[in-house]
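The complex appears here without one of its protein chains, the remainder shown in place.
Lettered A, B, C and D in written order, each chain numbered from 1.
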Amino acid sequence: MNQEAIQTKMRQRAKELLNSGAVTMVLGWEAGTFWYQSTPILIRQAEDADKLVWNDFCQNNLSKYLLDFRFTNEKIALFLKGCDSRAFNRLLQDKQIEREKTYIIGIPCEGMKDHRLAQSKNEGDDLPLAKICQSCRYPNPVIYDELLTEEVTPRQKIVDFSDVEAIEQMSADERYEFWQKEHTKCIRCYACRNVCPACNCRKCIFDQATSGWNSKDVNASENQFYAMTRAIHIAGRCIECGQCEYVCPANIPIMLMNKKLIKDIDLLFGDYDAGLSIEGQPPLGHFEKDDPEEFM
Amino acid sequence: MSDHTEQIKTAENGFEPKILVFACNWCTYAGADLAGLSRLEYPPNVRVLRVPCSCRVNPQFVIRAFQRGIDGVLVAGCHPGDCHYTTGNYYTRRRFLLTKRLLDFVGIDSERFHVRWISGAEGPKFQEVVTDITAAIKAIGPNQKLCDYFPTETLLPNEGGDNQ
Amino acid sequence: MTKATAQDVLRINCLTPTVGVITAIREESSDVKTFRISSLDGLKPFTPNPGQLGMLSLPAIGEAMFSITAQEENSIDMAIKATGHLTDALHQLEEGQQVGVRGPYGNGFPLEYCQGKDMLFIAGGIGLAPVRSMIDYCVKYRENFGTLTVIYGARSKEDLCFKEDLFEHWPQVKNMNVYVTIDRPQEDWKGHVGFVPDYIKELAPTPKVAIICGPPVMIKFSLPALSALGFSDQDIITTLEMRMKCGVGKCGRCNIGSCYVCLDGPVFTQEQLKKLPAEY
Amino acid sequence: MKRVGVFICHCGTNIAASVDCAQVAENLKGYPNVVFSTDYKYMCSEPGQEMIKETIKREKLDRVVVASCSPRMHEPTFRRCIADAGLNPYLLEMANIREQCSWVHPHDMERATAKATDLVKMAVAKVSHDAPLAKSFSPVTKRALVVGGGIAGIQTAIDIANNGYQVDILEKQPSIGGKMAQIDKTFPTLDCSACILTPKMVEASSHPNINLITYAELEKVEGYVGNFDVTIRRKARSVDLNKCTGCGTCWGKCPTKVDSEFELGMTKRKAIFTPFPQAIPNKPVIDREHCLKFKTGKCGLCQKICPTGAIDYTQEDELVTTRYGAIVMATGYELFDHSVYGEYGYGKYPDVITGLHFERLINASGPTMGKIKRPSDHTEPKNVVFIKCVGSRDETKGKAYCSRTCCMYTAKQATLVREKIKDSNVYVFYMDVRTPGKGYEEFYNRTTETYGAHYIRGRVSKITQDGDKLRVRGEDTLLGRPVEIEADMVVLATAMVANADAAKIAQLVGFSYDKDDFYTESHPKLAPVETHTAGVFLAGACQGPKDIPDSVAQAGAAAVKVCALLSKDMLETEPITSEVDTKTCAGCGHCVDVCPYHAISLTTIEERLLGQTITRSVANVNTSLCQGCGACTVTCRSSSINLRHFTNEQILAEVDALCQTIQNK
Partner (left out) sequence: MQILEKSKLDDFLQMLAKHQPVIVPTDVDGLSQYAPYQAQMTLLLDGKPTVSPKGIFLPQTEAIYRFKAQGKNLLIAEMENQQTPQVLFFVRHCDVQGIVCLDKVFMSPEYTDQQYAKKREITTIFALRCNGSKESCFCTSMGVDPEKANPAAADVEVYDLGDQFAFEALNERGEKVLSQAAELLSNQDNVILPPVPERKLQLKTEGLPEKLSTTFDAPIWNDFMFKCLGCGTCTYLCPTCHCFDINNKLRGEDGLKLRTWDSCMFDEYTLMAGGHQPRTGKKERIRNRFLHKLQYFYEKHQMFLCVGCGRCLTKCPMNIDISKFVQQVMKEESR
């Protein structure tokens, strides 16, 4: 099904759901300011459903908006791509949302386009897929009430760790240099954290002035403390949506660190893809007595 | 240990590293006490911070120590299966398997961070481990990475005299 | 480098405090203490007008804006309730502790407007702290004002602040009436029991200039009571509290609409507040 | 600002010989929060402690740091000391400058002194963040539950009951007795199992403090040490125990015959039955799976003939919740399913049996009235082969561990064969013979020497049926040659394994179990009958294979632990526990999963949010269960769960204090 047909169906389903009273709101995307932008929209009236769009830039993961509706009893329909659906499971597993209060319309996703590159191109120009989408293994929603189209074939079967391996090849000093440069750029806007479905704390330690963890001193060391802490916090919980990198105004390759942890977890504790199901516990939430032993 | 002996000889720069040891109360701390009771000498570079269990050690503590300029960190607890709290060190193992690799990934020299299982009976092992780690860190010199230095030029003079 | 003193009027940076010293600490109630602060050379750190604010800091912990409760020839007083990180630390201090001070900030009470008028002061709990500076002023320049009335309430006897003033000093001032109430009956309390808004209705003061400060719920119910008694919005004056960092209208967080509480406040008339968004 | 006093101990010359104690005390003067700092020859001495107490009062100290020996040595001493001076005992920190400083750095006073200074500064940083803590108390319900009515459970219950406490025995089967009831004789004394068990069963049933709950299962366990709320499912027995006299009329007339579980299928029982003649309670139960009344609705014979009208087909399972102060797990074991050893032909060849079968065969009240007869043709076997370690000590097909009892019961059974069948030959295939018990080695020696059992070291590779004989092929590894024995009967010494539902029950009660599903003791040496869950104890083979004497000994030990617990009116709990900041807790439950003590649960709180009342879920720590390991603190990304006395802030402050002198390299 082409994009336009999907979009037509999206609008139609949104209308039906709102008109039937099955849900009171629908979360989707509408056209953004520029052609390479889409932006989330919350629809309450069926007549607004025609604002919904489905195009190459519906990057935003809508699952996390559900946190804003935690304390309402309204039923919400939302559109989820493959990666978004893993985010949904992440939030379910972290007990932050309720499945019963949502109606998931899954969209098997062919991948989004590189929105950064788009800014220097013209509408209609050929664009590569966004970096994260190029190595997508789960384009089909893993949890849904209905699918909008037939499932698509995953672009990749195994995780592509070549970027992580490239860093691993470097010497320790080179690696340090690499991350210093990247983290010097960080402006600590916390967009990566705020967009991340695994970052769903009520109050992040970096927002607790007196916790002792937080320093508003923005320098490479503190930025790196922030980056590493966040990486550890989402270790085994990252659902690889790449939203952190997508929203970073400083173009920091945040997923690289996340993928490093995914790679190590796979290696040390067995293959694990977060958010595929809500069963079981994340790798750091349990252990095996015969876990590998790299210490003495 | 012998691997490092030569390096140490060449690194006679007077550098004395400071090394933080997170020790679990039941095994490693007791092991360190046993080293003392047995008068097993080791370099005075290590400082033990007592925690109830190695699973109390948050990887963020380790990163913070490096930020503050520590030259090396050792996290030590009971051997797997011997945890006073049954399962604590199994979590320690998972957490720090990842943390060590992450520290490595951001370029911290692998000599600077260690995890060891040292039981309450292993006074000699405590001695050996901290001796080895001290020697290795001496050889690679002071830690400059991740440090968040406090600008020395801004330090104010000590008042002295009229405190208290 | 020398120690900063009261003479450092022209400081390099408006955000840098001078060093002061706590010369006296008085326990007002279970969770309120008054700190008396002088400069290192034994002088008044700065001279505030009634209702103005001062920044007090323990640099290693934090800095916060407090109203100046009173001033003497060589000192200022701040009554501080323990509510958070900094104030808890302040409560552990001893006399002789050096602290950072800067100020005065804010507009203060409209002294000129109040000249010659009858004054009503309404306060609840720690809310008496800012009001007290104005009461002090009125008592000091007694002849410039008409009658003085104080209505003050606290949760319990133990929570009453400035007990000496309430029960000893002010009742002796000519044409000054002090009414004190506590929320719930207590043994060995012979005074009035009840909430401040109800007490206002009961006392039914005639319209005059009212200065009111206290917990939001007290303000919320007192304002209609005053209006019903015929007080005009212009004559109802209150002081606001917001999170402040700079105190000089730059750091941004204490704005209510286009007003900065640190610059344009903390004293507002009810008339002014009605024009501002209710984001405080 | 805190008022910390620092006291540096010389420990005679133990510390002072290599640490300049006066210098350390001097170095601490003016350090943040330190208002007093001194050194003294022996801090732990009476005058030393007096000095601390006086200084606390004189200097109005609110916290104390003692730098001396290991806190493992004198922390209680100094806690008492400052408590005497009116301070909360948890406002003390110790810097270990002896075991971890002076004794290990005897030749470098300068650097040992520097290190001691650092250690004291860390202690000051920590003590400055210490909060006063108080031990808490919870009441104890003076009643115990013993899960399992085998010999371990019975013994535990009797021992507890004799100490004056109420105890309930929960038994899954219709009768108590367990595996021991099936056994004929016990090694090494060869006294009759039933003769020593039955009196115990009777004692348990008639003891005023013991209450038997048979034909029942655990349903739910809530609460914690001192106060477990246990829900028990009393399965519908279809017989009113109050009315039934156990006369036996019903099972005499019952038309339905079923394989007897107790006799391992070697005889039949009825659909209304007692498992064995000495059963306690000696009252029947209806097996609803086979009973005609329940299958077809017809029959109802037993009800018609019951003289007391005790038969009640309408009975339903009943859930009963009772509060107990302690729980003892005595759930026993099962035998290894050796059908994985296809080469031994079990099930295929009727004359290949297990050790337990053999016990029934030889038992005077068993299916053969104590005559050893081959199951196939009921003839007396002449050549009997025993195979040991079937399932034990075999990691590939069975269990890695040794089942501990097989060597002895095989020796016993070999002896009995030789005794009862004078012209018999007995062959025992073994890997090793392990006889670590009083009189065990002697017994084994008698088996081989007096009774002439042939012990062959080696594994049996194959058993084939050859006419009415069994051909047992194996290797004698001592002689290094193959052996082949024509046997009439083969007895397999199968491993003792954990019950199939052992793990499920452990999860239900909330304690840990090992990879073989045996229950994990709290400490293999020092706490062998405790579990990690306070108030839950272990007795018998559920903890690991063991024989009757060991089970009984462990039962006694568990009973003592239970009595010690029940003898208290209130339980004191250590205040170093986790606490949750509900303001920031998101209720994700990650801490719940890692707590080894099941001390954390999610609970719902109500809160005002923008004028609405909302409910949300937050973690809640049961401080009676929390042992203070801190595993939860690291799982909490928002640091909403913190460990008292070892808070994040404290550890960070220690790190900061340590690094302070190296910040400006």
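Rule of thumb we're sticking to: contacts are C-beta pairs under 8 Å (C-beta built on N, C-alpha and C of every residue); 3 or more make two chains touch, one makes a residue touch a chain.
Keep in mind that this is a model prediction, so the values were computed, not measured.
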{"item": "Visible chains that the absent chain touches, using the contact criterion stated earlier", "value": "A, B, C, D"}
{"item": "Hidden-chain contact residue, picked from the options A:24, A:149 or A:184", "value": "A:184"}
{"item": "Residues from subunit C at the interface with the omitted partner, ascending", "value": "1, 3-4, 11-19, 58-64, 83-87, 94, 96-100, 241-243, 245-246, 248-253, 255-258, 263, 277, 279-280"}
{"item": "Residue numbers in subunit D that touch the chain omitted from display", "value": "1, 30, 32, 35, 610, 656-657, 660, 663"}
{"item": "Subunit B, residues in touch with the chain not shown (by the definition above)", "value": "150-151, 154-159, 162-164"}
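Heads up, the rule we're going with is that only the chains that are shown with their structure count from here on.
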{"item": "CA centroid of subunit B to CA centroid of subunit C, Å", "value": "52"}
{"item": "Inter-chain centre distance, subunit C versus subunit D - centres from mean C-alpha coordinates, in Å", "value": "65"}
{"item": "Where subunit A touches two or more other chains at once, by residue number", "value": "213, 284, 289"}
{"item": "Residue numbers of subunit C (touch at least two other chains)", "value": "none"}
{"item": "Partner subunit D, residues of subunit C touching it in the complex", "value": "89, 92-94, 97"}
{"item": "Subunit A to subunit D touching residues, read off their complex", "value": "70-71, 94-96, 199-205, 208, 211-213, 233, 281-282, 284-286, 289"}
{"item": "In the complex with subunit A, residue positions of subunit B that touch it", "value": "59-60, 63-64, 67, 80-81, 87, 90-91, 93-102, 104-110, 114-117, 145-148"}
